[in-house]
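I am attaching a structure below and will ask some questions about it afterwards.
Here the complex is missing one protein chain, while the rest keep their positions.
Which chain is which? They are A, B and C, in the order written, and residues in each are numbered from 1.
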């Protein structure tokens, strides 16, 4: 931490800052410059509150040098994290993993049909919400446990792994029972009770970036999960809030690169929420792969026009198949294959 | 809802849209224009998903005309909501209500000292966090129930009402037992399980705007609380995320005016989080009052330099007293007084 | 400037950074810390490009400590700048100055009628665009020199000073001939040829903040004007771009406070562009005064429903008169009067 002094700060002001730093148990190193003095606080372990120093006489501003996160940091652990799923697919293991399925589980037949379409076109993980956090209390909120059961049945039928969202601490336990990956949604990225509970479960976690979360805040939210003992966390870029509404969100593909620089955790890209429009999903899915995403998560629905949610950004099974055809050569250009489940159950590729 | 067609949409495209609308059980009204046709969907009750229509042939875009919220809307209820507290103070009742206190409850003496300072300068409600949602898992997370007990003791001693935050559903029950107002924090504005639980408690709720929530999303989050039966909700503007870091947040005072236009719920302004810097709090508190806020919530700490959190934006008791002196004439210019508790316990104005 | 090294940077990396700094002619001061080393560059005069250092081995990031502006800075000149106009009114001189008038000069009678209304209610400066930068090439672009002549006539008739916008270098000369204050609009805040030309004229400049300019960029843009010799510059907050469209712009009143801290230049607030809606102008004008603005600039039109531009955010003369009545007591609460021209020509207060 650096305390930047005003140009007209006196020697006494500088001395008072240095003493305040030493009172806190750290070492102070004044650095006189051409126009002003800066005082370094040496040995900050992330627990120094700037309030202690910001209001002292002669202080212009405080600069944070250290990153406040640790376990998620690539400086802490150089080797990339690989997350192996029970169906033989590994996220972060070199090959591209494609997760797909409807926004919400709406019925047994809808999710089975979706799962067969996803598996048939080469996806590895089935997505589908049983508990839906919706902006309006009047929107469809999901089938709950019934939805989880249909998802489990779809896994049996297709060999796909399952990712689905938990929206509260009770939900984490339920979801952990049925799913292979627990999703924490964008609205809950800083719901710390939920993050802690997910960190105490024994399942990998897919953590979505909040609607206007910085990459640093996303990493700190992941830190809450790792602190509880769960290190199999993947971070998901899904677009952030912006002044322009030409797309539902501003899909921040550069975040994939930044996260790769700062953290060892794998990165998932969500072009469906990232763009909000069916026509924009395929080019942006290609772009995400080209930028280096470890996985994609894409909304696919047997009949988007009848979807209970997110129909405007869902692909049909046929559009999804075309998308898979478009991303394979992009992945290949980066030296990657597309991961497929090693256990495909009998009859998985035929319709139910 | 309006479906805007492309210029080159055919008559068949328009007909297909009209049929899709009627299939959904609504009335379709095509409106041919100079360059393009727009098809109105008449009778939308807020449950139409645009996915049903957005991907039809010839559709350019969908425009939502109706507001998706109801109970919070001034169109639904013209009369402003007044929230009477047990200490005789009413929020939204014409006079300005000032809530103040430390970010966190740190100790018995700290919160008692704060409460006496707040009461002594004319505040009506004591704030102080017992459960703290913090961006980093390594930051101080609050004293929990012990903190709630100190708050209750401070109420006994001073006659101030208590507002404190609940961060999960179990916390709502606890907080409702001790406090006069349950605060839902910015990070949890779209934590719907929490909102529903707060809506089922018997205490008024102070709902803070999320870091990048639109006013519409804030109103929809409040709708979750009202739907459960709790109508005594106040909305709090506390600054939103922005590209410029000249202040911690961008304090959106115009939102006070917008909320007053759209909703009957009272509005609280938080210049401490809204600006993030002690020196900026007094002018922006004045501005919030001038813009028409029903209440202020301000961070005050007996010794900000030693605060466990938010010291850089806390006022000292003396600065708070000066602030009260600055806002009284502004409130008076709007024809308002500053509300004071009607039951001030014996000895409340002397230090503990 | 500070060069923050990675945790695993070697001694050689640190040495190479220090050498690169010394090659540039500055002094390097390595500061070893608990987890990483930071290297200070001492004596930066604002001309160091970070590219020189950012890509060296082992460098994590570069932090700028010095402010890159000088002449506009309060550190450079502690005393606040006062700008005296020829009609006896001073901006930044303690009293509140109110500038008002239509968005565009539309006709002789419209601007004369506006000027009489403004003067009659206690305004001191008449605004009105003769050259209009419009987002669409098909919108009304202003009357040009004819408009300037009407403005000059209105000054003669009322004693108001004139502020009007210049949109290119030729325009600066023309505007300087007719007006008392040259306005540089938000879209041109970083049009450096225009800024330099304005800096070479002999008239005070009102510089509007760009639609998404940081306060720092606004100060740097002003620096371009001061560098050319013109020190009578006022900075105008007029709202910035944001993710929420509940108002046309997000009116950043905290910027008034920040500019006052960082710069000696006076600050003007524009609640008309800041909010974009007639109904929102009065409360936000009051808030701007309460926050400490030196002046207001407000759109007033004799018949907003017929305005060629910005009718939706213009006040009628009567609404303006009410506004003046609302802001006087707010200004008084801050110990300020409302400045009035000392030379009011005969008959100025009767309609033309």
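Going forward, a residue touches a chain if its C-beta (ideal position, glycine included) is under 8 Å from a C-beta of that chain, and two chains touch if they have at least 3 such contacts.
Keep in mind that this is a model prediction, so the values were computed, not measured.
Engineer: Can you work out which residue in A:286, A:301 or A:336 touches the chain that's missing from view?
Structural biologist: A:286
Engineer: Can you name the residues of chain A that touch the chain not displayed here?
Structural biologist: So the residues of chain A touching the unseen chain are 212, 214-216, 240-247, 250-258, 261, 274-275, 279-280, 283-284, 286-292, 326, 329-330, 332-334.
Engineer: Just the residue numbers, please: which parts of chain C touch the chain that's not shown?
Structural biologist: 20, 46-47, 49-56, 62, 68-69, 133-139, 167-169, 187-188, 190-194, 210-212, 217, 220, 223-224, 227, 241, 277-278, 304-314
Engineer: What residue numbers in chain B mark contact with the hidden partner chain?
Structural biologist: 2, 4, 6-8, 29, 31-36, 38, 40, 42-45, 63, 65-66, 75, 212, 241-243, 245
In the analysis below, only the chains that are shown with their structure count from here on.
Engineer: Where the CA atoms of chain A average out and where those of chain B average out, how many Å apart are those spots?
Structural biologist: That gives a centre separation of 27 Å.
Engineer: Distance-wise, how many Å sit between the C-alpha centres of chain A and chain C, to the nearest whole number?
Structural biologist: Measuring from centre to centre gives 40 Å for this pair.
Engineer: Listing for chain A: what residues touch at least two other chains?
Structural biologist: Within chain A, the residues that touch at least two other chains are 212, 241.
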